[in-house]
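Pasting in a structure now, in structure tokens, and then I'll have a few things to ask.
Only a single protein chain was left out; the remaining protein chains are all shown in position.
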Amino acid sequence: MMKHFINLSDISSEKLTQIIDTAKELKAAENKQLSAAKGKTLALLFFDPSLRTQVSFQTAAWQLGANVSVMQSGVNTWHIEHLPGALMDGLAQEHIMDVMQVLGSYADAIGIRRFGFGNQQDQAFQDVFFNEALKFSKVPLINLESSVSHPCQSLADRLTWEEVHPNVEKRKVVLRWASHPKPLPRAVPQSFVDMALRSGQKVEVVCPEEFRFSQNYDRYFRHLAQEFDGSFSYKDEIAEDAHVIYVKSWHSIYHPDNPHKDQELRHQHMDWTVHQHHLESSPDARLMHCLPVRRNVVASDEALNHSRSVIYQQAENRMHAQKALLMHIWDLI
Amino acid sequence: MMKHFINLSDISSEKLTQIIDTAKELKAAENKQLSAAKGKTLALLFFDPSLRTQVSFQTAAWQLGANVSVMQSGVNTWHIEHLPGALMDGLAQEHIMDVMQVLGSYADAIGIRRFGFGNQQDQAFQDVFFNEALKFSKVPLINLESSVSHPCQSLADRLTWEEVHPNVEKRKVVLRWASHPKPLPRAVPQSFVDMALRSGQKVEVVCPEEFRFSQNYDRYFRHLAQEFDGSFSYKDEIAEDAHVIYVKSWHSIYHPDNPHKDQELRHQHMDWTVHQHHLESSPDARLMHCLPVRRNVVASDEALNHSRSVIYQQAENRMHAQKALLMHIWDLI
Partner (left out) sequence: MMKHFINLSDISSEKLTQIIDTAKELKAAENKQLSAAKGKTLALLFFDPSLRTQVSFQTAAWQLGANVSVMQSGVNTWHIEHLPGALMDGLAQEHIMDVMQVLGSYADAIGIRRFGFGNQQDQAFQDVFFNEALKFSKVPLINLESSVSHPCQSLADRLTWEEVHPNVEKRKVVLRWASHPKPLPRAVPQSFVDMALRSGQKVEVVCPEEFRFSQNYDRYFRHLAQEFDGSFSYKDEIAEDAHVIYVKSWHSIYHPDNPHKDQELRHQHMDWTVHQHHLESSPDARLMHCLPVRRNVVASDEALNHSRSVIYQQAENRMHAQKALLMHIWDLI
């Protein structure tokens, strides 16, 4: 059975735990250069920019002995359509149906980044583009960030909170919305909550009301909280006993009849920058952010550079977690 | 003697057959990871987008143990001039004369893609840019698609038709023009006919009269048909006993005094989409296309997804054929 990784639900809880444990072992190992994946190729196709994702996947794959091909849609490769049955007389020169079947004959796994902005009426964790890509993938497909989820980031996030609070069983993890000049996808915050709930944590979301998750996601998260014996709730303030303050901006609820609404709402909340005093009010909290971060807009330099900020540990953990993920996907663990 | 590959005529018929046979062996081999080209570097320079070409050359080279450097002119490398004696006070920052001599001191082979649109009064298979690049190449130069030929595609095409009709000696291969919103280069169709004739096939071209090849190409193709005991002709309809229907769009004959003429002609022939019934009328035919393809413009989803469509086999064969080509060029077979 092919081991895709589009959403966290594609991997069982037991297997997720095993991947995190393998990542810890790989990180601790003295000899980083392995050869288990020698002869394999990982193809990475980007519709959106990256820095951590490209380099951490390259180093992860190289340290397993594999090679990595990198493509940028519309820059060095074609513009790509994904709607089934499309009459392709516009900008797009190639269909994702063909891209997947072709790349699948060269590569042993395909990673794709294509975020954009999900329709809030969507079913939880369904992305139209990835659903189409998946149908035609002959090799494992890895989501490098869709409009609705970023599961590779969540692997690194969980590895990080287990490292910084190793002896806590039920961690209180606070997701704190932040101001931003642009509407950003909900992929990272949704996957963060998803992963936290799947590993039994207590999740509190602090955000303006218009930035809450959709009803479908709320329902999904409450179900997960019950299944894994955690909790999910919205709060007005960051808890003093928070173990993690995860800072992130994302776009507001969907306003089909007013395209300027999101901008207005973000404008009203431009004071939601996270500051040092937020960290100081929660003495156990570690500050997390997936990066890139707009400094002094999302969070102040003082907060991001604080001794309890673990943003670089998170970024480094991308590599270790993804190395373990590749080993899982290629049946090397 | 240096083994360039600009046109099919750069390699003898016997050697072409040997390359195809090597590609079959490499494809059938259980162990894909070789080390024959360890320490070698292949440099790929693109003036136009690619997907198959980049990734299939990368995987082919990696599986031989070589490394691959990828550049995109005007994106991550300079804008490049090629006219001899040019006064370079415009956009171009570097001359191909210098690019070739510099890259030749780092790499063991150079692949270049630069199509554009050949002047129909040109001599057959002469491309001004590639002629200049070739003069200054200190290492083998591989054409990744010029304005007039795409010989690497033809290697994969021949490998494919030999696989799908292994026991036919004289295959009837029909090249069928198709509608398209843009003028496309004649590289693929011209190289397809070239390769088919060189391997003794019977070639029939079905296209609107204004899209026929130039007089120079017609003369060249008739000469090849005679030399290799095949045939070359224009037809009004796809033959019922066709073994291959190769679908492709290309630009019309050159109209120096009317820049809108090509668009008008293509507009008149927007109903030249290939449909399922074309395949059903030719019960032995395999549908071929080099990809990328604009679905439901060039050919319908039903035709491209038909059980007798071999478009993905063709694409996969790029890798195997190019691996054999690199082995030939680097004296490894």
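Note that the chains take the letters A and B in the order they are written out, and that residue 1 is the start of every chain.
Convention: a contact is a pair of C-beta atoms (placed from the backbone, for glycine too) under 8 Å apart; a residue touches a chain by one contact, two chains touch by 3 or more.
Given the structure is predicted, the values throughout are model-derived calculations rather than measurements.
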item	value
Residue of B:12, B:33 or B:69 touching the missing chain in the full complex	B:69
Absent-chain contact - pick from B:25, B:98, B:227 or B:241	B:98
Chain not shown: contacting residue from A:22, A:41 or A:58	A:58
Missing-chain contacts mapped onto chain A	32-33, 46, 49-52, 54-56, 58-59, 62-63, 70, 72, 75, 181, 291-297, 301, 311-312, 315-316, 319
Contact footprint on chain B, counting only the chain that is left out	38-39, 41, 43, 67, 69, 71, 75-78, 81, 85-90, 92-95, 97-99, 101-103, 105-107
